[in-house]
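Of the protein chains in this complex, one is absent; all others appear in place.
Here is chain A:
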Amino acid sequence: MLLNYLRVALRVLVRQRLYTVLNGVGLALGIATAAMMGLFVWHETHFDGFHGQAGRIFRVLQARYQPAHAPSRMVVTSKPLGPTLAQDLPEVETMVRVARHFIVLRHQGTPVEDRIALVDAPFFRLFDFPFLAGDPATALKDPGTVVMTESQARRYFGTSDAVGRTLMLTSGTGLTVTGVVRDLPSNTLFSRELPLTLWTNIATKFHDGWDPMFADQDEKWRNDFIHTFVLLKPGVDPATLAPRFPALLAAHRQPMRAATPDVVETLELQPLTAMHIDPIEGIGTSPATLAAFVGVAALVLGIAMVNFINLSTARSSLRAREVAIRKTLGSRRGQLVGQFLLESALLALASGLLGLVLVELAMPRFLGLLNVRVDGGFLSGGWLLVAVLPPVLAVGLLGGLYPALVLSRPRPTSLLRGPQAAGGGRLRAALVMLQFTAAIVLVIATIVMGQQTRYASTQDLGFRPEGAVVLRGLDRPAGLAGVQALRDALSRIPGVVSVGAAANVPSDRSVWTNNYRLPGEADSEPDLLFRTEPVDVGYLDALGVPRLAGRLFDPDHPADITSRAGLRAGDGNRVAVPIVLSAAAVKRLGLGTADQAVGRTVLYGGDEPLTVIGVVDDVQFDSARSSFEPTIYMAMRDELSIMLVRLAPNADAATLAAIDDTWRRLLPDLPLKREFLDDHIRQVYEEEARQSDLLALFSGLAILIACLGLFGLAAFTAERRTKEIGLRKVLGATVADIVRLLVWQFSKPVLMANLVAWPLAWVVMGRWLGGFAYRVQLDPLIFALAGLSALLIAWATVAGHAARVAAAKPVTALRYE
């Protein structure tokens, strides 16, 4: 019997080729899309679970709650926090701190920069990264050791068998390799948020100028720069520790001067496995992003499933006669249900296989669009099967269930009376409407996202991003010592207009904020949190920020230059530090016009006086998502990291070569890292551009799949109504009348879909745009356009069939059946 079912199923599939292909391809596309997205979501939600003690490892976050301010959480802590927690809290079994430092070493003759993690010795006791050589328990016991990934070992030593070899830094320090670990999997924090490939003991000395600075942090409770992880003892509930944190912090950290008393500073323990999907400071994959992925995948798969069900049921209604014959011959209802389910499952399975092939082909491109790395293991057969099988089974079941249940119900006599008018027409129309609703929403979303991305990238940033070059890597003793010489030398190059150093350039995602207030304000007034940008003379000019009042930092005013240390010292000599304000800062402080602001005093951190020497226009340091932040510029020599070089319009390759030569000549031990400012800014919008590309891809797919379904249904309807059409023609209908009749039948659900899709898209996209400080307006024209194009596509899909049937001689139509 099973064989008979299979035989019939296969022959039906072959005989109804068009439907088989439409159905199969549509479903395969839907399944492939859902599987790829599903794999990605699965990957993103399964970070770091593979460590044996994952359930007991937590990252220590610093949290700050202040009335009228959004609560802030930071992933970095001060250096002494970890040891204090281990000492004061018996529930803590051990702690590991991770600080990162850039080392410079010579690789194939040129200085290269690499990132090394300074960690406490038990790092590899907490985190299970398999060692290819060396002992995880002792590898990082001593300073001067290094553990590296096998790729790094091959890069520096040409072999992964590197234990015992020495990694020589340009500072003259050598690190002895004591372990080689397998390259880290893609689903760990240490591959994505905090990428690590080299580890050394936290007490290692590099002799590159960083050591005293780092050692100096041992007692500093207010310098937050290090990641702290704790391993709790088995059975400890992290929630029981929470009430003790504020007091623990208060005991060690001196309160911030003039901070309002209702600020609560505390710690939070973030489970290791939750870190990736609980992004702090925007790093990681947010639940909203994952939800969007799941949503889009569900939409596309939903459209494909509706297709499958629609086409299967429509086609199977033509098989009423076969059902009747089988019943007449004694088939039970259960047997018929089984037969239809089998057929449907067979096609679904074939589509699933095709879907798998599509996944294999498209997954690398898909991940490329997302800009993420996923281990090959996640793409292997087993995982794919897990991702693909459920939708396949669900679709197979649903596609077969309707015909199975509906067709097998009636008495054979009613079926034998002749081909039935295919039932469920209204249901099918409703399903088509749903499909087009989803497709129209996706199209509108795509257009709006595209508009916003374009708008954001052309937004006035407050400076001139084009024609400027950024040189990075000055933030080490040799670099800081050479800043002035470098600036002077670069200024002399023909084709260079202006040069200036700073801590960051816009879009570096730097977040240094401080509390400021005006003198004489009551203590009850909350401080104002402003962005602080450390710069050097010449930088604001080189950036191209318009000056609104006063003057900028000037080499002829040596008193303009300060340092973070000097600012913090509060040594009581009360020499006001000169600052430059942004227009937004002037407004927020309530200083009146730009000219009125010049000469006024602002207090830093409560009582350190600063004098406004000038005002500049606002600069977008972040992205269009945020508004212009009030910013205070200070000339701080010890905070510099980049050199910005403004080029003349006639600058050419020779100018760039001269810039490179100058760096190499003056800073021979520092790697040259040069980029164009506008390229760098573009990267900020890359994610949005990527998302918008992805969405365009998926809305295209959604429409394609919906049209495949519509095409099939149109063909089916045209065929089913052949006799009716013949009669209409006999009675005088023209070809145009018939085409209109059929096209109108399919226009109705698409028109209805617009009515549902428009308000839905309006709400969803309104909410998405709400996340941008500078955004496009939702344009009703776009909605109308999306709806109209859906209708046109539907017409184009249907019209062919309609015309073919309508043009046939009526006698052919009447002879049908």
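The working rule: a residue touches a chain if its C-beta (ideal position, glycine included) is under 8 Å from a C-beta of that chain, and two chains touch if they have at least 3 such contacts; residues count from 1.
Note that in this section contacts and distances are computed from a predicted model.
When the unshown chain is looked up in UniProt, the name that turns up among "Putative ABC transport system ATP-binding protein", "ABC transporter domain-containing protein", "Cell shape-determining protein MreC" or "Pyruvate dehydrogenase E1 component subunit alpha" is "Putative ABC transport system ATP-binding protein". Of the listed residues A:T240, A:T328, A:T458 or A:Q683, the one in contact with the hidden chain in the full complex is A:T328. Across A:M1, A:A653 or A:L781, the single residue that touches the chain missing here is A:M1.
If you put the missing chain back, the residues of chain A touching it would be 1, 4, 7-8, 11-12, 15, 321-322, 324-333, 335, 411-413, 416.
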